[in-house]
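One structure coming up, written as structure tokens, with questions to follow.
For this depiction, one protein chain was excluded, whereas all remaining protein chains were kept in their positions.
Up next, chain A:
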């Protein structure tokens, strides 16, 4: 059942029976994303602007501009519906009905048959894809503008990420550091999103997105220093491995509790909005994180406050051992967007070009319209949850192998690159061996470096070191020097 649902997709989205869905959706298939981008940029930045006729109507529940004044927008919505017009000044389909129920939030029409809204749509939300599983351009696909330079850069980064993960994982297994988790299978999500964003966009990651840092210029040495928590670690030895952070690359330090980064991203987006800064925040999370209370809180706030934030869900099928079938009963995470009044899209997370196009379009919408966007990227977690997990206990080996070998996003993108004559097997061999050498060199140089010194135990608890901690540090130093033989000799003081 699980594999079949991944293989389903619709080729004729613009003419499909999906339009019959009672819920309203926005499709990008009938017009190229670049066209949509152009039209978005050209139109006024208001909720009630008229959209070009090539793009199906977007119908928000209500038109609220939070910053334009105080509350009671329900009166606005009521007036508009009563006048027989929809929010775009077009004649409302409901104009013919004269019977309305007056509730806070707007008028609602009557229905005289006892009917429950179904728990699921007759058809699942379709998945946006541009390259098929073999790297061939899909039938009605309109590719984003990606030149050879960008495409090759994306591919090189995906390979480097894959190599780094493989070798660092092995280093953990050898006991060189205590913990690691890989991004294997999700390279396209990492790199394509990073490529579509600007360096001014602030990324609130969960923990499976080091590719974004890699794209932005975090070096292999910097990754290794954090994993080995040596004295060059930016975290000063306080975080577990893979909890990277870089203030200059706009990537706040990874925080372990699940989904806490979601409200943070909303708050940060609010700060950007208040400063009129033309950037957005981007937050990544997994399918499991969508069950946290923080997910609900963040989604609701982002929609109500109208802030520029991209919620990118990496739906990779598992939350440690919990499969998505046991995580939620909705149609994945994309279906929840509309419940919060938020625009959303489902995209093939293993399709580099589709991810790139989606994030690029979403970013423009988020910033120009100051609204949040939800993106559900479907993918598969090829590796174990982390080095503390053995996923063979809850899934079949051949399923993992299938996704690793046959449905590898890196290989899929490579097929397309080779089809474009932008890449060849010789270059690939060279790239892989170079990457391997670089990663091993980083591991070899980070390992032997000294650990952080004793003073880093006490700094940064507060902005300035308080007297009680200064006192404690003196006591510890005195104790260590009195009982030198009780302490390891390689702990720098």
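Just so it is clear, contacts are C-beta pairs under 8 Å (C-beta built on N, C-alpha and C of every residue); 3 or more make two chains touch, one makes a residue touch a chain; residues count from 1.
Going forward, contacts and distances are computed from a predicted model.
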Protein name, per the UniProt record, of whichever chain is missing from view ("Large ribosomal subunit protein mL43", "Pyruvate dehydrogenase E1 component subunit beta", "Signal peptidase subunit 3" or "Gem-associated protein 6"): "Pyruvate dehydrogenase E1 component subunit beta"
Which of A:104, A:175, A:257 or A:488 contacts the chain that the document leaves out: A:257
Listed residues A:138, A:171, A:268 or A:289, member touching the removed chain: A:268
Among A:304, A:454 or A:480, the residue in touch with the chain that has been omitted: A:304
Options A:102, A:145 or A:460, residue touching the unrepresented chain: A:460
Options A:202, A:333 or A:347, residue touching the unrepresented chain: A:202
Hidden partner interface residues of chain A, rising order: 66-67, 69-71, 202, 204, 233-236, 238-239, 243, 245, 247, 252-253, 255-257, 260, 262-272, 274, 281, 293-294, 296-298, 300-301, 304-305, 459-463, 466-468
